[in-house]
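Only one protein chain is missing; all other protein chains are in place.
== chain A ==
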Amino acid sequence: MLVETASMPAPAGVQAVSVDLRRLSRVGSRPAFLDYLVQLWDFREFIFYDARARVRSGTRRDRLGSAWLLLNPVFNGLTYYIIFGILLQTSGGIENYIGYLVTGIFVFQFSAGAITSVARSIQANRTMIQAFNFPRAALPIGANLREELSGVPLIIAMLLIVVVLPPAEFIGPLWLLVIPALLLMSIFNLGVGLTLARVISRVNDVSHLLPFVIRLWMYGSAIFYSYERFIKHPALLEIIKLNPLFNVIDIVRDCVLYNRIPEWHSWAALAVFALGSLIVGLVFFWQGEENYGRD
């Protein structure tokens, strides 16, 4: 092979050319924020198709197929019931403890699953990103939509368990409030997921930390105990109760288990967190638009 010397003869000359670039746009450049949102809207069919196609293929490898969407939280609930309900007795003072536990675990799993899959959507689809030019936020939004779609049977199962297991609850009009609560939660998931997706696309190490953070969050969201039992300081209790996930779970429990109208400040906290995280997440994600899928 030829051993190249560093010296390369100078070219004959440099020709300066003035070019009108007004009708051209920079390849791979990030559009203005509002244009970006319009682009996302134009790609809505891609988002829907991506979400729908992958819901169906997600569990194809398992023998029980889609049943795992349901069995997973059921087994989880059983585990926590044995440990916290029977062994550790954290159920003290909670009315309908099984219902309390089931609503907490199902709603939390829904949320944690969505955040994780949105956060990993960019890393998981790098080849797709390298192959095509589309607004990258379509992937996290598609992942969130996919989680919502696969969450529907999950939530229905949760309601069924609450109805069937003693003490049986009765279906009332308040149950409808579960829908807006879960939608707000889904918006919150998307916002958090978008933020994490950009972080993970730069520092993949964060995806290893994610399960631990989520577990910590779970233990801190009053799923198998009530805050009142352990926290005696009133100001601290108020701060901890701002936790958006706790608010969703609290709203669902009020509607489904205790037949009482959820307090307005639960809704307010949830709505503020949902919209706030969506705006922060979208803007933060959009700022990294040019660098997704690159080494």
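Rule of thumb we're sticking to: a residue touches a chain if its C-beta (ideal position, glycine included) is under 8 Å from a C-beta of that chain, and two chains touch if they have at least 3 such contacts; residues count from 1.
Just so we're on the same page, contacts and distances are computed from a predicted model.
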For this session: Identify the UniProt protein name of the omitted chain, choosing among "Rad50/SbcC-type AAA domain-containing protein", "Chromosome partitioning protein", "Teichoic acid transport system ATP-binding protein" or "2-oxoacid:acceptor oxidoreductase subunit alpha".
Result: "Teichoic acid transport system ATP-binding protein"
Problem set entry | Sole residue of A:79, A:259 or A:291 that reaches the chain not shown, by the stated touch rule | A:291
Exercise. In terms of residues, what is the contact footprint of the unshown chain on chain A?
Worked result: 2-5, 8-28, 42-43, 45-46, 49-50, 53-54, 57-58, 60, 125, 127-128, 130-134, 290-291, 294-295
